[in-house]
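Every protein chain but one is kept in place in this view of the complex.
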Amino acid sequence: MLLHAKSARLATWTLLAAALLLLVAAPLLVTFMAAFAGSWNGVLPTGPTLRHVAGALAADNFSSLVVSLQTAVFASLLAVLLGTWAAVCSASAAASPGLARVADAVFHLPAAVPSVVVGLGLLTAFSKPPLLLNGTVAIVVVAQSMLVLAFAYSTVSAAARGQDPMVALAAASLGASRLRVLLTVRLPLLLPDIAAAAGLAVALCMGELGATVMVYPASWRTLPVTVFALVDRGALFDAAANTLVLLAVTVTVLAVIAKCRGNSAVR
Amino acid sequence: MLSTMKKSRRAAPAAGHPTPAAAVVPENAVELRDVSVSYGTTVALSGLSLAVARGETVALLGPSGSGKSTALKAIAGFERPCSGRVVLDGVDVTDASPARRGIGVVVQQYALFPHMRVDANVAYGLKARRMPKPEIAARVKVMLEMVGMEGHAHKLPRQLSGGQQQRVAIARALAIRPQVLLLDEPLSALDASLRAEMLLELKALRAELPDIAMVYVTHDQSEALTLADRIAVMRNARLEEIGTAEQLYSRPAGAFTAKFLGGASLLPAISTTVVPDGGAMGSVLAGAHRMKAVAPFAVNPGGRVLVAVRPHAWKLAAGSPAAAAGWAGDGAGDGYTVNSLPGRVESVQWRGAGHRLQVDLIGLSERVTVDLPAMAAVPAPGDLVVLTVEPQHAVLVPAGEL
Partner (left out) sequence: MRTAAGPRVTPALVGSARVTGAPMEGPASSFPHIPGSWRSWLWLAVPLLFVAVFFAYPLAQIGAQSFQDKYGAGVGLANWQYELSSAAVQKATAATLKIAALSTLGALLLGTFIALALSFVPFRGAGLVTRLIETVVSFPSFLIPLAFSILYGRTGVVNSVLGQLAPGLPALNFVNDVPGVVLAEVAFYTPFVVRPLLAVFSQLPRELLDVAGSLGSGPLAIVRTVILPAGLPALAASAGLTFLLTMNEFGIILFTGAKNVMTLPMLIYTRSIVTFDMPSAAVIACIQVALSLGVYCLYRWTYKKLSGANHAAAR
């Protein structure tokens, strides 16, 4: 309890509310309202309409949504798989401190580099032999998964290192092989954090723009790219509608992941 | 089950350590041969040699940092010694992983698998050994009954109290019928009343498992005294002394053991007689006071020793305040009896079952702790008293560094 005077507390809460209004509420609210607005010349929009949202769910844009979803899911699966693999390795009792340091350095690096550079790199490297990926779906998936790999690794590795080492040692002392300890003890206890990492990864991939815009083929446009095209044309309300759809789908996927996690054995 | 376990251990005799062939003496269940463990520059265990026979309970007793937990971890395979060998049932297991050692471990925080129910926890080791399912179920039932937890088989660890978790941990460790049971301060996470109760239960459990060797790590001497056949006192990563409780109690070989096990007061003294071999009585001069005590080792005149007296061995001489008043003047006098030390009471503490006095000795700058039984007439702080002790209740201890 830092502040005792009621007036000081009220002032703080007011300021806090104002700050949160600016940060969280305003962008969401504005996007929501604009998505259903016919026109907006006053404080509040006028002429509520569904045509923007309808447009957002129409053929072209809907396929962008599906593309985004598919890319995000595959990229997240890849990133979470590799990130968990690396995190479990580096947190295992048999790993030397040097290995942990190398793993930390290497797997955090892609997050330190701008997404456009990751995209540019993939474009440059795989537009020529030995591996041609230019213009494929794979290159988009790889780009997004590389970007979220660092977050997945970071989340899971923090949890893995926080695990009580005695539990794994007790399992070993009971006669379980390393593989059995991994599958029956270490991974199940990491499941909540792996799920959290998966959720974060999906959210980041759905909204990813920097690398995607560098490598996407014309036939595989993600939703953020579509939104950008709309904004470039000045169709702000349509863009808002599309963004709203993006948000809605992202939140749904996150809720599904959280539900699955809630059903599994609790710690 | 037991035979297959034994077979797997005997299958791999370590190079350079031939399995004893046709040994006449039964092999020790656990043997540490000069084991040292260090982390970087910190030495956690230095040159420990220890043997535990089948069916024996050895307690590793010592303050924190004494290396006792490290020794246990070395036996379990949780730590790798940087020198020395660990031998279980005659097989060198120093390089073996914990899974292949056939041991059961109960650690301080129990380390139950939080995502598994109680019965799955207890069954874990059996599943790892690929026991058939019906046998697993039967064994789990037996183990849970043994520790009194049969009604809790479907609960998760977080739904259990500390004492209940500890019982499940014990059941889990014993389910695999290990040859050796290792316990690392299993009672220290429990509160005092529960601890006493669990200690008795552990003792009863021990009686039901006569063939298992048990190594019990603790910093609490009452646990060691209750459970152990032999106690190994450890200090500063080394073994101080090992022996039965009775031996360590009545004839401690060092000042540390005397203090740690029983809280003896140690009075510096000079020996005045020759005792060629240990066992007879020795006479010493503690400051200006003549004392007679048991001398378990050879002493020569002029040698520096310590006289160890446990708090409950002191008695207040009859009519002490008057007698003590006579000391106020000069110190030593020939007419005064042996093992009679005057002092001034510094504090009195009532402990329910008796009183604990702190007495500053006169003529010897030492403060001793005296435990008086409840009914005795209790002096007040500042009173002069004369403390006496029977010679056979005082023992000489070599004057090494404490």
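As written, the chain order gives the labels A and B, with residue 1 at the start of each chain.
Everything below uses one rule, namely that contacts are C-beta pairs under 8 Å (C-beta built on N, C-alpha and C of every residue); 3 or more make two chains touch, one makes a residue touch a chain.
Since the structure is predicted, the reported quantities are computational estimates derived from the model, not experimental observations.
> Looking beyond the chains shown, say which of B:203, B:304 or B:351 touches the absent one.
Selected residue, touching the omitted chain: B:203.
> Which of these, A:56, A:149 or A:170, touches the one chain of the complex that we don't see?
A:149
> Specify the residue from the set A:57, A:77, A:123 or A:166 that touches the hidden chain.
A:123
> For chain A, which residues lie in contact with the unshown chain of the complex?
Missing-chain contacts on chain A: residues 1-4, 8-9, 12-13, 15-16, 19-20, 22-24, 26-28, 30-31, 34, 40-43, 82-83, 85-86, 89-90, 92-97, 99, 103, 106-107, 109-110, 112-118, 120-126, 142, 146, 149, 178, 199-200, 203-204, 206-210, 213-214, 224, 227-228, 231, 236, 239-240, 243, 246-247, 250, 254.
The rule is short, and it goes like this: only the chains that are shown with their structure count from here on.
> Please compute the C-alpha centroid of chain A, do the same for chain B, then give the distance between them in whole Å.
55
> What part of chain B is in contact with chain A in the complex they form?
Within the complex, chain B touches chain A at residues 76-78, 97-105, 107, 109, 111-116, 124-125, 128-129, 156, 158, 172-173, 176.
> Quick one: in the complex, what on chain A touches chain B?
Residue positions touching the partner: 164, 166-167, 169-178, 180, 184-185, 188-189, 265-267.
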